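Excluded from the complex is one protein chain; the other protein chains are retained at their positions.
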Amino acid sequence: MIDKKLEELVKKSVTQTLQEKNVLGKYSKINEATQNSKKVLSEAYVAQPTKFNLNTELLSDKTKAAHQELFEGYIKELNATAAQLDTADRENVNPNHSQFRSLKLDEIHNHNASFLHGLYFQNISDVNSEISADSLAFMRLERDFGSFDLWQEDFVACCMAARNGWAMTVYSFNLKRYINTVIDLHDQHVMVSAFPVIVMDCWEHSYFKDYLKNRKAYVYGMMKELNWDVIEQRFKVADKIGALL
Amino acid sequence: MIDKKLEELVKKSVTQTLQEKNVLGKYSKINEATQNSKKVLSEAYVAQPTKFNLNTELLSDKTKAAHQELFEGYIKELNATAAQLDTADRENVNPNHSQFRSLKLDEIHNHNASFLHGLYFQNISDVNSEISADSLAFMRLERDFGSFDLWQEDFVACCMAARNGWAMTVYSFNLKRYINTVIDLHDQHVMVSAFPVIVMDCWEHSYFKDYLKNRKAYVYGMMKELNWDVIEQRFKVADKIGALL
Amino acid sequence: MIDKKLEELVKKSVTQTLQEKNVLGKYSKINEATQNSKKVLSEAYVAQPTKFNLNTELLSDKTKAAHQELFEGYIKELNATAAQLDTADRENVNPNHSQFRSLKLDEIHNHNASFLHGLYFQNISDVNSEISADSLAFMRLERDFGSFDLWQEDFVACCMAARNGWAMTVYSFNLKRYINTVIDLHDQHVMVSAFPVIVMDCWEHSYFKDYLKNRKAYVYGMMKELNWDVIEQRFKVADKIGALL
Partner (left out) sequence: MIDKKLEELVKKSVTQTLQEKNVLGKYSKINEATQNSKKVLSEAYVAQPTKFNLNTELLSDKTKAAHQELFEGYIKELNATAAQLDTADRENVNPNHSQFRSLKLDEIHNHNASFLHGLYFQNISDVNSEISADSLAFMRLERDFGSFDLWQEDFVACCMAARNGWAMTVYSFNLKRYINTVIDLHDQHVMVSAFPVIVMDCWEHSYFKDYLKNRKAYVYGMMKELNWDVIEQRFKVADKIGALL
């Protein structure tokens, strides 16, 4: 299904177009390489996953290694999906059975899985975790949830509510406030028009090895080590986006 | 379940805090009214739906009226959900059965339904629809899909692929490009970290009265009347967001 | 993706192996045609849809015709999916992106859609609808719901609850009783181990043309014309199954 030439183009373009400063560390699309022809849609992109070295002692080395592998698996499949999409038939699509539909759904599944994991790894495992009361993060959570403690209570509730999925604090473009949301799997119950600032993995693969079914202990542990420096930067961007709306 | 006092507060705050310039026209949260106490989480918000008067002759008056009613129904339930969330128990939440979880899922369902409908009504029904080749919209679609025609082909394919749901062109914060996505119902397969710029309703209620099962005729019709002025403004915002990332 | 020879086999086998007495009227699998080789898995089956001629005046001719077409579309895609499954790679399957997974999901979607529609068409549109108090159906509903009226109330509630989907009364093998269930789309929230006896389509395509958003009027109308003779036969089978468990 993957055109051989395209595959070569993809590989070639990786080395040419790696981009810095990205959730995944290095992530680049190959539009540049294929846009001259303008004959086919060019959705293929190539991601090279960051190697995360988590310092936390609240997760075992085995869990960390397995989680990194899962993360890399999602990125691999995201790339495979995107490559296949470039040549998928768009003429005869129907909602009941068509390759294009299946690929678009897998694309979102793997896209979300890849980037949510990136956001998660980046915002946990700060063994010197500290939030200052005059940080933007603190002030915004206080403004929109009533107090920092109430945000925590609500966020933990979201973590406990996910049916193998995620909890997130996002900035909602529509509500113009920060709000907590619950995701099942990687792409169910996702709020449209939102910018994630705090992300917690609540799939069983995150904690079952180390905490068995005690998800709450895992969540409390991760929350004690949230990287508020990373999170602060996200709030700054979110606030700037808010000003544009 | 809805506290009576809260309901009064909600109603009172509507008249006080209606906001201008919003996808829903007027949409305001009642945080202001309740934040003094800081005793409870304040998620309740109040939306007052815009009355859309669609000029298009490609949809019957009955379809237009029914669609407006559905839209108002979603907003009503969004408000009801948000009000109930304010007092929902957050201590004993689990993924298998808890009021908090059910409310959070209904919140997202109704949130997405409300705002997607708002975006949809705003970007259709321009009987003088025209896109200029030097508009930002045109240039970005050309850049990211190879050509305007290829965007169209891909977008129509997404419309045909949705299993009672939506097709959207969004700006993806992760991929740093515009991309088309398929949503089932209102909240399945939603891309995280994205800003919608073109939105098409592909639920059967949009077209079955007028087009029966001929979804393609409906989609082509709506696309001929896309409001490119409205869409242009969204691309401008999306591009500015892109510059912040 | 569909092997040409297989396609011929499929077509040939249709005329050979049509079976009588089936929810879909005529439905046959082509196992017989392919099992000699025993080289490949043979999941392909061929369905030939019944033409339903609904007498009811509560649905327009246009709705009836469009619904029959949708029904035939599901069967067509069920057959296409099954044919592709015969040769799909089973060695390199993963949960994130693989043709086998996509096909298995489409198979269930189209299977359920096909057979639920069959059950629905068969059990509505009896203009002389009547239920006798000494029928098995009546007695079982009374036994398991407290009274016939309570069953009705609960069933209508399920019809109103479906988010574009189905309501069903099923015999549950685990609970050993009849129970009402809500399905979203065709395959979400489906009870395992159950035998459907009463089936109501609550997708918008069933009623939007004729009733717009007044789903309740549609449901009441259909319930007045339930074919209790057809339903009685299903209860008899369900009860016999119950005796085997």
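Labels A, B and C are assigned to the chains in the order they are written; within every chain, residues are numbered from 1.
We take it that a residue touches a chain if its C-beta (ideal position, glycine included) is under 8 Å from a C-beta of that chain, and two chains touch if they have at least 3 such contacts.
None of the values given here were measured: they were computed from a predicted structure.
Residue in contact with the omitted chain (choice from A:K76, A:R163 or A:K236): A:R163. Within the full complex, the residue among B:S60, B:N94 or B:S132 touching the omitted chain is B:N94.
Although one chain is not displayed, chain A still touches it through residues 62, 66, 69-70, 109, 163-164, 184-185, 203-205, 208-209, 212-213.
The chain not shown here touches chain B at positions 73-74, 77, 80-81, 94, 96-97, 99, 102, 106, 109-110, 113. Within the complete assembly, residues 22-24, 27, 29, 31, 35, 38-43, 45, 90-91, 93-96, 98, 100-101, 104-105, 108-109, 111-112, 115-116, 143-147, 150, 153-154, 156-158, 160-164, 168, 172-177, 179-182, 187-196, 237, 240-241, 244-245 of chain C touch the chain that is not shown.
Keep this in mind: only the chains that are shown with their structure count from here on.
Between chain B and chain C, the least number of touching-chain steps is 1. When C-beta pairs in contact are tallied for every pair of chains, the largest tally goes to A-B. Judged by shared residue numbers over all numbers used at their interface, chain A and chain C contact each other through mostly the same positions, with over half in common.
Measuring from the averaged C-alpha position of chain B to that of chain C gives a distance of 32 Å.
In whole angstrom, the spacing between the mean C-alpha positions of chain A and chain B is 22.
The multi-chain contact residues of chain C, meaning those touching 2 or more other chains, are 109.
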